[in-house]
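Only a single protein chain was left out; the remaining protein chains are all shown in position.
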Amino acid sequence: MSTPETTHESMHVDPAERAWIRTSIVVLVVFAISVTIAGFMLGIQVPTTEQRVNPQTIQDAPPWSEPGVREIVAGEQYEVYVVAKRFFFEPNAIELPAGAEVTFYVTSTDVQHGFSIRDTNVNFMVIPGEVSKLTTTFDEPGDYPYICTEYCGLGHAVMFGSVTVTP
Amino acid sequence: MATEADNDSEVQEEFKPRGTVAFAAAFVVVLLLMWFSIYIIMLSRGTTI
Partner (left out) sequence: MLTDTTTTPVYELTKPDKKFIGWHIFFAVTALTIGSLFGPLQALEHAGVDLYPRLDFLFVEFNGVNSYYQGLTLHGVLNALIWTTFFITGFTTLVVIRGLKRPLAMPLLNRIGFWSMVAGLVVAAIPLLGNKATVLFTFYPPMQADNLFYIGLVLVVVGSWIEGWGFMLTLWRWRKENPDTKTPFIVLAAVINVVLWQVATLGVAVEILALILPLGFGWVSGIDPQLSRTFFWFTGHPLVYFWLLPAYISWYGMLPKQAGGKLFSDSLARLAFWLFLILSTPLGFHHQFVDPGVPAGWKYVHSLLTFGVGFPSLLTLFTVVASLEYAARKRGGKGLFGWIRALPWGDGSVTAQLLAGILFIFGGIGGVANASYNVNLVLHNTAWVPGHFHLTVASAVTLSFFGICYWLVPHITGKPLWRPQLALASSWIYFAGMLIFSNAMHTVGLLGAPRRVPLGLAPYVPSEWNGHLFRVAVGGSIMWVGLMLFVVVVAVTAFQRKRLPEGEHIDVPVAESLDDPNKAPAWLDRWKPWLIAMVVLIILAYGPQLIDQIAGIESTSPGFAP
């Protein structure tokens, strides 16, 4: 780009539009700062790389040979392993206590699926060859359906499960 | 209407986009309201780490 002087001399920008340009930048920066705060200070993060696996052999050995809930610290910390297959989740019913920190590990043995737990920020792609991971806490007891959110074939619409959160 | 610019000899019709400024200002308000309403939904749905 040429020097700012020649730019300003030759490029006529209406003062109102100049103000708009500044406003636009401020608004976009406000959004960027907001997502940064939520992501890096308030603990709302997107999934990151976890582990590569072989979708064809993954269920030959633990933990994926027995998907389900693992209690790490009773009432406080749990891990949940879920396998997405056409057209169901293994397991399709999960029970967890309210207030505990729960980490979901999900993978697929066939095509791409999605995994989204209603009323939570747990919502990610499930891709064969990859393990998706997010951690959340269910504060309120109740039923939280989890559904497949990526088209996986003719039975896609009936692919779901449910987390029951007990007090 | 601003008439002070009329004494400017050359400019017979200086166009000032007042309506556009108003439109853009309204847009920014709507943008901020809608964006932050979704941001708040995100905050209400709990942490992921």
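For the reader, a short list of remarks on this structure follows.
Letters A and B mark the chains as written, and numbering starts fresh at 1 in each.
Please note the rule applied: a contact is a pair of C-beta atoms (placed from the backbone, for glycine too) under 8 Å apart; a residue touches a chain by one contact, two chains touch by 3 or more.
This structure is a prediction, so every number in the text was calculated from the model and none was measured.
Considering the complete complex, the chain that is not shown touches A, B. Residue in contact with the omitted chain (choice from A:14, A:66 or A:95): A:14. Where chain B meets the omitted chain, the residues involved are 15, 17-20, 22-24, 27, 30-31, 34-35, 38-39, 41-42, 45, 48.
Contact residues of chain A toward the unshown chain are 1-2, 6-7, 10-14, 16-17, 20-21, 24-25, 27-29, 31-32, 34-36, 38-39, 44-50, 52, 54-56, 86, 110-112, 114, 116, 118-119, 121-133, 145, 147-154, 156-158, 160.
Assume only the chains that are shown with their structure count from here on.
Inter-chain spacing, taken between the CA centroids of chain A and chain B, is 33 Å. Taken together, the chain A residues at the contact with chain B in this complex read 14, 16-17, 19-20, 23, 27, 30-31, 34, 38, 42-46, 119-122, 134-139. By the touch rule above, chain B contacts chain A in their complex via residues 16-18, 20-21, 24, 28, 31-32, 35-36, 39, 42-43, 45-49.
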